[in-house]
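For reference, the structure discussed in these notes is given below.
Here the complex is missing one protein chain, while the rest keep their positions.
Labels for the chains are A and B, by order of writing; each one numbers its residues from 1.
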Amino acid sequence: MLTAVLILSLLGLISAVGLGVASRVFYVEIDPLVEKLTEVLPGANCGGCGYAGCAGFAAALAAKEVGINDCSVADSDTKQTLARLLGVELTETAKEVAVVHCKFDPSKMQNRFEYKGVSSCKAANMLGGQLDCSYGCLGFGDCVKACNFNAIVIKDGLAEVIPEKCTSCGMCVEACPRNLIQIHSLAQKVLVLCSNKDKAKAVSSVCKIGCIACNKCVKACPVEAISMVNQIAVIDDEKCIACGACARECPTNCIFDFGETHYVAQINDKCTGCTLCALKCPAGAISGDKKQMHVVDPKKCVRCRICYDICNFESIELVNEEGKIMIPPRPKKQRKKKKDSGEAA
Amino acid sequence: MKTRRFPGGVHPPEKKLTAKVPVVKLPAPEEIVVPLSMHIGAPAKPLVARGDRVLRGQAIAEPGGFVSAYIHSPVSGKVKKIEPRPHPMGRALPSIVIINDGLDECVDFQPVDDWRNAEPDTLIAAIQKAGIVGMGGALFPTHVKLKPPPQFTIDTVIINGVECEPYLTADHRLMLEQPEKVLEGLRIILRILGLKKGYIGIEANKPDAIELLRMKTANADDIEIVDLHVKYPQGGEKTLIYACTGREVPSGGLPMNCGCVVQNVGTMAAICDAITEGKPLMERNVTVTGECIKNPVNLLARIGTPISKLIEAAGGFTETPAKIIGGGPMMGMTQSSLDVPVTKGTSGLVCLPPSLVSTSDPSPCLRCGSCVRHCPFHLLPTDIVRLVKAGRVDEAADLGLMDCCECGSCSYICPSHIELLQWMRLGKAEVMANRKKTA
Partner (left out) sequence: MTSLLLIAVSAVLVNNFVLARFLGICPFLGVSKRVETAFGMGMAVIFVMTMAGIVTWLLQTYVLTPLGAGYLQTIVFILVIAAFVQFVEMVIQKMRPSLYQALGIFLPLITTNCAVLGMAVLTIQSGYTFIEMLFFSVAAGIGFTLALVLLAGLRERIEFSEVPESMSGAAIALITAGLLSLAFMGFAGLV
């Protein structure tokens, strides 16, 4: 028994000393922070951040080359954890999603030719695309293959994004050979879903719901957020107030309003005449003298709700065409009690 | 000259239905649509505007870059508009639309005086002014090819009279009907490059052309007619160089890397016209053929003629075609509109009935190796395509993807009907896009 103990102890000692020396000689500096960050990150390795994978992004985070918000896949809990690990403040950014700017009527879109070949949008596009419209979605699903989150599907030959699953990583944007997909904030509810850059006659001959650059939307917009670029209407997301006026005016219905239903504003007799709503109205639809009851011109009202949000006297309600109140006035906001600086704690 | 057989290649049925049909001049149509992009390189820039009157032979567009070409009006008339029009490459591209006034009023053609003693640079300038590009289909601006960078010494000129594509006979008829122009064009090239001898390669399935040209050069020691074994793609410049000289163009290289210049016979005739008559490139031989064409014929058509007119001149269709191919069935581009115009590279229109067009869906690869055996450049189409399908284009490029000349032999021979050529094209496009991104 003594031999056993001696042999093992001696061997153990020799190994320990040997390994101890070796560990000094072959010392490798590893940043434990990078490892912790890699563990916390989603691990999808989607490449949306531009780095070769979550490990690459973690290393860049630790080296302060990128910000936490550069990972569009991480949800807010993950981002909080990352912020804690890095010891930084987290600034919230609005959720963004990809949008496919094409929504032709599948029952009406014709094919120029029957395509037989590799089932890929890139391949079909090299031959000019099988659709009559040279700009529309070819429906072979290059974007679907590129998506790591199953957030885009092909329905009736058209690509459609599932906003709940979309992480705005941008892989689909790159994959589309016709550059139909763009990233928008989820708050952007009004979208122009056509990418046809041809002139009106050419557009309407291939698709009845294409943008013909008639400029009606440009005239209708109260905040000049929409303009014609290359024969298509383009909305400036920063300026847009999502009133939906352009979508209502568009003769071909290529502008889609995904927001709630818009109702006209109406002022009731609680109005104190503070003129705040008249000042803020982008369409100039409210008129009235100071301290007198104001009036909304329903024909000019663009239903943007700016007055509704501003009025603190429960005086503005939203009504439908028959005059029925659909949304009652916003309740008065309680003023926050200010702390008296001189008061004892 | 001792010839060799290049490795690989396939033997599609020759189907030269129009080999014995003389060329017929097609009258110019009422509306001519001249694309600004019918050459390798930057699209040409218009020199005319809407409403201008143009004469036949007048330059209506100038080169848009170093590698680009002049374009001339094939008719006299008025410019109707300049707008995107259907193009043989698939998408609509900017084109100059001219309404033909039927007068065929020409500009003053200016031939080169005494070309035999002219400076090579004068001749090259005349060729450039005439808007001549490679008429075999590659459409490379000829004046650029004839002035290779100084580090390359050219010692061999080979004229391509092979026409290995099934159905096409445009070059064959040109050699039979205008042999003097072809020979004169070659002599002009020899003068430009400072060489004493040139070769014309012709496939053995054109014995009449070989005999005629041999007869015409019987007492000349500056031109030799080389008859070549019939195999597709003998007419590709790299296989042609190998068959005639035994030299291999290095991977990623060009014929000038091994001292050779290759030109098409049609380009020769165009050069002869430009130098001796001062006529720019305005028309070309087009073979209208296929089993559903009533009277297959070879036409001399003006650039910009809609192909519907050519089909009309060939008697129309006997049945609705399944495919109308611009070019030959191996490398040509299927057309989706009959409004597409004839361009400088349209060698033929092959209209195939449904019975001759395969509609099989691809099945999994058998690893049979047929594609490897038949590739003229020793590539591995099966592995390259697998890598392209898996998105690993860089590894595919390592296997030689960029050396593929897109001859289509692999797709033709594949028993599983895999679209090998289309995948190769997709892979090449992706490699080029990646190179642009990192550049």
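Following the convention adopted for this analysis, contacts are C-beta pairs under 8 Å (C-beta built on N, C-alpha and C of every residue); 3 or more make two chains touch, one makes a residue touch a chain.
These numbers come from a predicted model, not from an experiment.
Shown as candidates are A:7, A:63 or A:187; the residue that touches the absent chain is A:7. Screening B:80, B:229 or B:386 against the full complex identifies B:386 as the residue touching the chain left out. Within the entire complex, the positions of chain B that touch the omitted partner chain are 364-365, 386-387, 389-390, 392. Counting over the whole complex, chain A has residues 3-4, 7-8, 11-12, 15, 18-19, 22-23, 26-28 touching the chain that is not drawn.
One rule holds for everything that comes next: only the chains that are shown with their structure count from here on.
Note on chain placement: the centre of chain A and the centre of chain B lie 49 Å apart, centres being C-alpha means.
Within the complex formed with chain B, the residues of chain A that make contact are 112-113, 116-118, 120, 122-123, 126-129, 134.
Put simply, chain B touches chain A in their complex at residues 89-92, 333-334, 336-337, 359, 419, 422-423, 425-426, 429-430.
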